[in-house]
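Taken from a larger complex, these chains appear in their original positions, while the remainder are omitted.
Which chain is which? They are A and B, in the order written, and residues in each are numbered from 1.
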Amino acid sequence: MGIERINLNGSLALSRLVFGVWRLADWKMSKDDTQALIEKNIELGVTSFDHADIYGDYTCEELFGRALTQSSALRDKMEIITKCGIKLISKNRPDHKIKYYDTSRGHIISSAEHSLKNLGTDRIDLLLIHRPDPMTDPDEVAEAFRQLKADGKVLHFGVSNFSPIQYDTLNAYLDDPLITNQVEISALCLDQFKNGTIEHAQLHDICPMAWSPLGGGAVFTGEDEKAIRVRKVLEQWSEEKGKSMDQLLIAWLLMHPSKIIPILGTGKIDRVQKAMGALEIDLTRQEWFELWQASEGQEVP
Amino acid sequence: MGIERINLNGSLALSRLVFGVWRLADWKMSKDDTQALIEKNIELGVTSFDHADIYGDYTCEELFGRALTQSSALRDKMEIITKCGIKLISKNRPDHKIKYYDTSRGHIISSAEHSLKNLGTDRIDLLLIHRPDPMTDPDEVAEAFRQLKADGKVLHFGVSNFSPIQYDTLNAYLDDPLITNQVEISALCLDQFKNGTIEHAQLHDICPMAWSPLGGGAVFTGEDEKAIRVRKVLEQWSEEKGKSMDQLLIAWLLMHPSKIIPILGTGKIDRVQKAMGALEIDLTRQEWFELWQASEGQEVP
């Protein structure tokens, strides 16, 4: 069984849906269960796994890596994405007194090397700068990327939560162009459609990745007016089309011509499988705007 | 009699003032009166007519076209601008349940063909995408433009209400560059001077077209503070210079070095003729900023 793959730049393809590992520590899974979860995702065609050094208070990469090292064949069947650049206040990082960013050459390299060790692998397929850092020295980032690539430790680079000008500036300093910008996109968060980020991705011919593609769950339980309006549309569609609200929210993203890649946040394999049902939903353009209008609370201008 | 013409791109020139047809249906004119209105505009040198498929609830193009087809010589004396991409709720479009946008290849082509039929002509001089569409596939727009041009149905392309990044993105996908961005500009709406749109037009060496160049009439009757402040300046100038407030507002736009092309919204030929008086008004730079300051309610920083 396979699902469509998205070719990011000629040499890296991701699965159409990506598995987000950020809550792995919360799921309290055994090593075997974690391995089984990974394997089942791969069987379903969800071969790309989205990490960050800081997920689970700096623990998720290692939990994942332990499962991975149990089966050496597993690594070659997947794409590993991870991130660096945020420093969290954490008992695991006692020298951090505040939350801050670090995109110095030294930190990028040591963070990536730390991720390699935690993940029990010799390469990261895609490393992202996690947040735009107001203290960025683009020359240092470029040097770090160059060295990590030369050493075979990281194969491709991207960013997360970058504005167009932030993206263009870093990109101009790099040997190889950035290949994605991972941002929050959902029917509940239309910001990227309105601040130029989606158009910018189309201008550079890159595919955006979407975090919180279900809007952080607000659509299911939120009592604010936006959540209520969006839920109402989804409930009606759900009844008419026999599809779940998750599936409809994912389908709404998949329909966009910029080839948005949603990152699933569930640890339950049956919810992953269900989400894949989104791949078979065809929404009309009018329906796409019906959800847009519900989110906006008014019709388009 | 003639007025200055603005060369948009070497092969299309518009009259310095453009006649806006959006309220033609409201004017309840006979076919003969419509024809006479068109002919008088052309005699005055106002040879460019601004349409959209949706004006008059999808009826204005046809009302204009009927007058046009009465006199086959008329078409060659004018430039026809029209737009596509908005789908209105309308008894004339019963399948539209909400207002939404459609910039799919199929819709752009069928909308332009519909416009040709309604206008009773074999070519549109300038076709604009009416609003930036968050669901834009720039490849599809490019294909639609390519085909319409290859078929001789549309000679030039532009956009309306686009931000700089929206403009740049679409432009990057096209064979021939966009030649205008039609946006709201007036002494009452300074947005485009402040959000980068005017500079962007200068960067690309295109002339912006201005809809609502009189600020939608608020300056004559509005009771908000901005309208009152602007009116006060115009009334004083009107007395000093012996010019009408319309003329002064148009002159204020014409003075801008980006060569803003105002779209007149009146159906009365004597008001068109009067607006042409704006072409002979010379405002000083200090006066230009006097109106700016009145609109802003404070001096420049």
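Assume a contact is a pair of C-beta atoms (placed from the backbone, for glycine too) under 8 Å apart; a residue touches a chain by one contact, two chains touch by 3 or more.
Computed from a predicted structure; not experimentally measured.
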Homo-oligomer size of the whole complex, from 2 visible chains: 3
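Rule of thumb we're sticking to: only the chains that are shown with their structure count from here on.
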Length of the line joining the C-alpha centres of chain A and chain B, rounded to whole Å: 42
Residue ranges of chain B in contact with chain A within the complex: 86-87, 96-102, 104, 131, 134-140, 161, 163, 165-166, 168-169, 172
Complex contact set, residues of chain A against chain B: 164, 190, 193-194, 196, 198-200, 202-203, 255-257, 285-286, 288-290, 292-293, 299-301
